[in-house]
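Heads up, this is only part of the complex; the chains shown haven't been moved.
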Amino acid sequence: MSELLGVAVLGAGHMGADHVRRLDGVVSGARVAAVADPDAERAKEAVGGIGGVVVHTEVEAALDAPGVEAVLIASPGEAHEEALLAAFARGLPVLCEKPMVPDSAGALRVVEAEARLGRRLAQIGFMRRYDAEYRRLKSLLDGGRLGRPLMLHCVHRNVSSPPHFTSAMLVNSSVSHEIDAARWLLGQELTAVTVLRPRPSAGAPAGLSDPQFVLFETEGGAVVDVEVFVNCGFGYEVRCEAVCEAGSARIGQAHTMVVTAAGGAREEVPQDYLVRFADAYDREVQSWVDATRRGRVTGPGTWDGYAASAVAEAGVRALETGARTPVDLAPRPALPTSSWNKRPRNT
Amino acid sequence: MSELLGVAVLGAGHMGADHVRRLDGVVSGARVAAVADPDAERAKEAVGGIGGVVVHTEVEAALDAPGVEAVLIASPGEAHEEALLAAFARGLPVLCEKPMVPDSAGALRVVEAEARLGRRLAQIGFMRRYDAEYRRLKSLLDGGRLGRPLMLHCVHRNVSSPPHFTSAMLVNSSVSHEIDAARWLLGQELTAVTVLRPRPSAGAPAGLSDPQFVLFETEGGAVVDVEVFVNCGFGYEVRCEAVCEAGSARIGQAHTMVVTAAGGAREEVPQDYLVRFADAYDREVQSWVDATRRGRVTGPGTWDGYAASAVAEAGVRALETGARTPVDLAPRPALPTSSWNKRPRNT
């Protein structure tokens, strides 16, 4: 299997450029075949010195470029629905960054479009599922040694929020990671959400409700609580404790080096998610490339993308009303959770 | 100051007997002068070989016994109101185990009785305020280095609950410790409470809503969440993380010895609160003896006892209704938070 998978990368911003670098220099078995961005200069910069990559300003042109066998969507969320449907129309396997589609109605259209194809084509970029710690936790929970999970206590902290970050975005952008992680770890849908607003931190921009405390209930009767604090000032900290019937397991407190000097024993805290989850991104893309070359889709799918959008929407309503808000999910179309492509690449 | 403070211990059950032992053999500056219990045999057993201790079956007789200068109340909660009022009537300083008085109406009567005396006589047995970890956390928060506290995340786990433990007791017995600790750490009253009931653990007795997830709001806009899980099966685990504007601090994860053997690196978890808080009990009683010999009351007082009862009552209503429940505190009588006794012992 020494031939390289040709990938079109849509979007050449921060995340897209990072994926171009990853596909070229980190991941085995793939090559960048095309890059598309409305800003051609930005696309060229992302390509850098990589040979044989054609740059496009239109999504469709990139998808139709010679050698393109798969698509990685890293454009802004509002552009995802169109890009996904275009990829589906061509039968191209896709890795789509989160949010799959920001509004749940659009997300549902994507689910239905894939259902009509009768086979899975899309993997959604919930990279925490590829983080070593989360995988160990998932494996521990699935193994059953600790009994049934009853509660998840989650913490999600950023040094500071980007400009124009809104109170709603603490829920639908930051907490969306915990929404997917909770669904995946528990294997359950989230059914209701409540948001508490502590008095905002002096370190938060005026008008931003930061931190927030978000509570989810699940179809199996578990409770998931999330502290989200995007201007905590000191680091990027993601923690999760799963409390089960016979024990609890905590991740996100990893340390690799303890430095004792004046002031005490200290462990460094990573400053951003690209550091904390660097390995997870690498594994995610490697895993997608490996599966795609074998004609398979193995990661989180469009239903996961839709559910995350629907829960986040309910969360924003809960934030605005202060009330416990049920989550209404559409009926789930019959999609195999992990299926063979009908048309493998090599035939 | 070499004369020993003569203490009457009311109640010779598990806790009372432990205090008798502590006053005799651990604490400096005190001696057991009398022990009262309706069951005289039990009182005698608690006294053991300690010389010069008279045993009584009536509270009043014990308080009036020769050499009694102070009272330690360790009888069941329902007997506390009468015992406190009897001590007040005699001007005797008191250390009263929690709950001060289980129902908030009775607790308020005690507050008012002490207010009428015009001086403080009673210290309530919230021993966590004397735990080294809690004191370091309090000192850190008061120092202001981390800015204003925004949230407290608390965990309170027991191996198993005693027989006849009810769902309400998770709130008004177990969580009452966190109620006082939160009020003390934040220096704020709690204003509302919500209780979530995850599906009960298979390890809990039938009918017991265990675990519960209890949320408090404070007058200053902070949020306090408490996981209470009294049949967790593996140990007595009390943790608290204070999330502030400029950092967070966690206690309750102390380790003193790491054993690496087949199966991994392991730290022991204490199995009950008498182990975890042994030093706190010693410091509490020593501190009370020291202050009393100097004619002072320095620890948590009757208002703290009342507030804990009032919040716990609201919590039980919240548990029963599933709704967010405001806490209605009576107006606080003018009581000095730390005052000299009007009638010091030695004059």
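Should a chain be cited, it is by its letter among A and B, assigned in written order, with residues numbered from 1 in that chain.
In the analysis below, a contact is a pair of C-beta atoms (placed from the backbone, for glycine too) under 8 Å apart; a residue touches a chain by one contact, two chains touch by 3 or more.
Owing to the predicted nature of the structure, the values given are computational and were not obtained by experimental measurement.
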Exercise for the section: Assuming 2 chains are placed, give the number of copies in the entire complex as this structure defines it. Expected result: 4
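Everything below uses one rule, namely that only the chains that are shown with their structure count from here on.
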Exercise for the section: To the nearest 5 degrees, please report the angle of the rotation taking chain A's Cα atoms onto chain B. Expected result: 180
Exercise for the section: Provide the C-alpha centroid distance between chain A and chain B, rounded to the nearest whole angstrom. Expected result: 45
Practice task
Enumerate the contact residues on chain B facing chain A in the complex.
Solution key: 147-148, 150-151, 153, 155, 196, 198-199, 201-203, 211, 213, 215, 217, 220-223, 225, 227, 229, 232-234, 243, 245-248
